[in-house]
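Structure first, commentary second.
With one protein chain withheld, the remaining protein chains of the complex are depicted in position.
Letters A and B name the chains as they come in the text, with residue numbers starting at 1 for each one.
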Amino acid sequence: MSTAESTRPATGRAGSQSTREAARRRERSHKTLIYTLLSIGLLVMLAPFGWMALSAFKTTEDLTASPPVWIPTEWTLQHFRDLLNVLDVPLHFLNSTFVAVCVTAGNLLFCSMLGYALAKLNFFGKRPIFGLVLGALMVPMNLMLIPKFVLMSQFGLLDSYAALILPFAAGAFGVFLMRQFISSVPDELLDAARVDGANEWFIYWRIVLPLVKPAMATLAIFTFMGSWNNFLWPLIVTNDPDKYTLPVALATFAIDPTKSEGSNGMLMAGAFLVVLPILLVFIVLQRYFTQGIATAGLK
Amino acid sequence: MARTTSVSPDDASSGQPPEIDDAATATGPPRRRGRRARLGTQHLAGWLFSTPFLALFGTFMAFPIVASLVMSFTDFGLRNVTDPLSTEFVGLENYTELFGDETFRRALFNTAYFVVVGVPLTIGLGLVAAVLLNSSIDRFRTFFRVGFYTPVVTSIVAVAVVWRFVLDPGDGLISGVAAEFGWTTPDFLSSSTLAMPSLIAMAVWRNLGFPMVLFLAGLQSIPSEVREASRIDGAGAVQEFRKITVPLLRPTMLYVAVITTIGYLNVFEEPFVMTGGGPADSTLTTSLYMYREGFDFFHMGYASAMAYTLFVIVLAITLLQLRFLRDKTT
Partner (left out) sequence: MSGSARTFAIVCALPALALVLTACGSDSSDEVAADDEQTLTVWAMGEEGQRLQEVADEFNEEFPNVTIDVTPVGWDQAHQKLVAAAAGGELPDVAQMGSTMMGEFIELDVLEPIDTSTFSQDDFFPAAWENNVVDDEVYAVPWYVDTRVLYYRTDLADEAGATHPPATWDELKELAVAYQEQAGTQYGISLPAGGEGAWQSLLPFLYSAGGSLVDDDGNATLDTPEATKALEEYASYFDEGLSNTSVQPGQTVEQDFGSGDAPMFISGPWMVNNISEALPELDGKWAAVPLPADEASVSWVGGASLVTFTDSQHKAAAQEFISFLTSPEKQADWYEVSRSLPANMAAWDDPRLAEDPQLNAFEEQLSTAGDVPAMSQWNEFAHELDVAIEQMANGGADPTTTASELQAAAEPLTE
């Protein structure tokens, strides 16, 4: 390990009792420092989320108070009740979930496949394909809205789940991500399998994918979030309120230029509901960042 | 042999000996030629693995991309939405007009400012957060991770409300704290010099969870044996970070740098909700200007020309990054 060898040799390797204790003490103060840093960071990072969550339970008076009130003087579920009254929240929730799960599944599969090909296979056309993927990342997609809509209407896919899922089922973002992570899987493993007669699908499915679980988890988090928060496109391709995803349904009434800050309560309650599932997905998937799977294959 | 022409873009150097060292393992696919040559190329498998993505991409993305490219050479306006056949080709007129457009130059400058300051800060802080969260703590780890990630998922509406409160010159958080010490604070968002730095601070805060997650995932590809070895050798935390973590995170770093740069070059939401591009266009970014021209004023041809000019700039920067970040590893 060339990089490790170049580090300075340790001074107190002869390790007496006292030096070991000193080291432990140093480590403890080290930890306190890290916890302090992280806690300060956390406070700064959490503030708006906290604001949003607290605001969802505030009364209208608290919401418009000046200077702003952080902790509600009186907790209320009114905004959530209002929300449930005007919207079929469970339906829109299901729509969003279905779309997000399909999009995530599509990305995990299609992007890792192409990512594997780009990282580990040698084939004619690989370079242009990678160029295409990179290029697609850079095109400002917002501008494609109208041509994309016309295309969908030509396909007769308006107001369908297909219109919400298919254009996002394989993103360039995911291909690039998977390619980068799969690149770091040692070739020896794959070559050994090939020598043993494994086909490429087997190598991809049984060897590569298990090794890049942290990357898959990352991609899942990002695509789930992207799909869940996707707004402009679902808004434009769906007219049937039964097909509305949660953010689209919320926007039909929440954003009204003639409404006061007071209506922020429902807005915040809605935003809070929208964010919760993403955080849940994050909490579930983040454990893959700690398992140290990559080391398992390195022998 | 075909393989010599079908290498990945960052595999420019050829003729490397088939030796494999650990540092290179983490740097991506280059220098693998020796072994692969023995096992031959995989044209069929390569294409089979590419087909699903390419089919979806070709169906849903290719047409819109080509359509808007064509649009950039036309005078496509509001009326052409329902009557596209009456659109007229104007050649490079949109592009030449762009270069004389002072507002566009202003927007490009603002975007560059945003990227040059914002990207290193975002990546740097994201990396620090990831390293601290990855190994040094054992308690509340999930809690901290979720906490640092919440800005990425929190609705921009809520983010805007809170940041306006933070920056408010009257009864805002910063002015309130400063007042305790007897200091006065400027009106951040109304000052054409301070508005952009304020937006950058907000963007860094909002986005650093993104590189953090990627780095957390990337840190897993560093074998723990390597870390232990360096620790036994007595390397301190800083040394370990510099000599082990950073080099081995290079593929992740490359990815994060490219994606963050692309994202920041297209920055839209922060100025859109906080300043609307003002004061006096000091926070007008290319994307915001494009949105205004394209969707508010419906100069689709002009906006498309802007989009492809931006595209070329992004492409150039990305290629530079790919080259620059790879070269450092050799």
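The rule is short, and it goes like this: a residue touches a chain if its C-beta (ideal position, glycine included) is under 8 Å from a C-beta of that chain, and two chains touch if they have at least 3 such contacts.
What you see is a predicted model; the values in this text were computed from it and never measured.
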item	value
Left-out chain, listing which of the shown chains it touches	A, B
Per the touch definition above, residue among B:L56, B:M71, B:I123 or B:A203 touching the missing chain	B:L56
Hidden-chain contact residue, picked from the options A:Y35, A:F93, A:F124 or A:W205	A:W205
Residue of B:T111, B:T245 or B:T275 touching the missing chain in the full complex	B:T275
Contact partner of the left-out chain, one of A:I34, A:L54, A:I236 or A:L273	A:I236
On chain B, residues whose C-beta touches the chain left out of the figure	48, 51-52, 55-56, 59, 78-79, 81-83, 160-161, 164, 169-170, 187, 189-190, 273-276, 278-280, 292, 295-298
Residues of chain A in contact with the chain not shown	60-61, 63-64, 66, 86, 109-110, 113, 145-146, 149-150, 152-158, 162, 166, 169-170, 199, 201-202, 205-206, 232, 235-236, 239-241, 251-262
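We take it that only the chains that are shown with their structure count from here on.
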item	value
Residue ranges of chain B touching chain A (in the complex, touch as defined)	2-3, 5-9, 20-23, 25-29, 32, 35-36, 39, 41-47, 49-50, 52-54, 56-57, 59-61, 63-65, 67-68, 81, 129, 132-134, 136-137, 141-142, 144-155, 157-159, 161-163, 165, 171, 176, 205, 209-210, 213-214, 216-226, 229-230, 232-235, 237, 239-240, 243-244, 247-248, 251-252, 254-255, 258-259, 262, 266, 268, 287, 290-291, 294, 300, 303-304, 307, 310-311, 314-315, 318
Touching residues on chain A, where the partner in the complex is chain B	1-13, 30-31, 34-35, 37-38, 41-42, 44-49, 51-52, 55, 66-68, 106, 109-111, 113-114, 116-127, 129-132, 134-140, 142-144, 146-148, 151, 166-167, 169-170, 172-173, 175-177, 180-181, 183-184, 186-188, 191, 194-195, 199-201, 204, 214-215, 217-218, 221-222, 225, 229, 264, 267-268, 271, 274-275, 278-279, 282-283, 286-295, 298
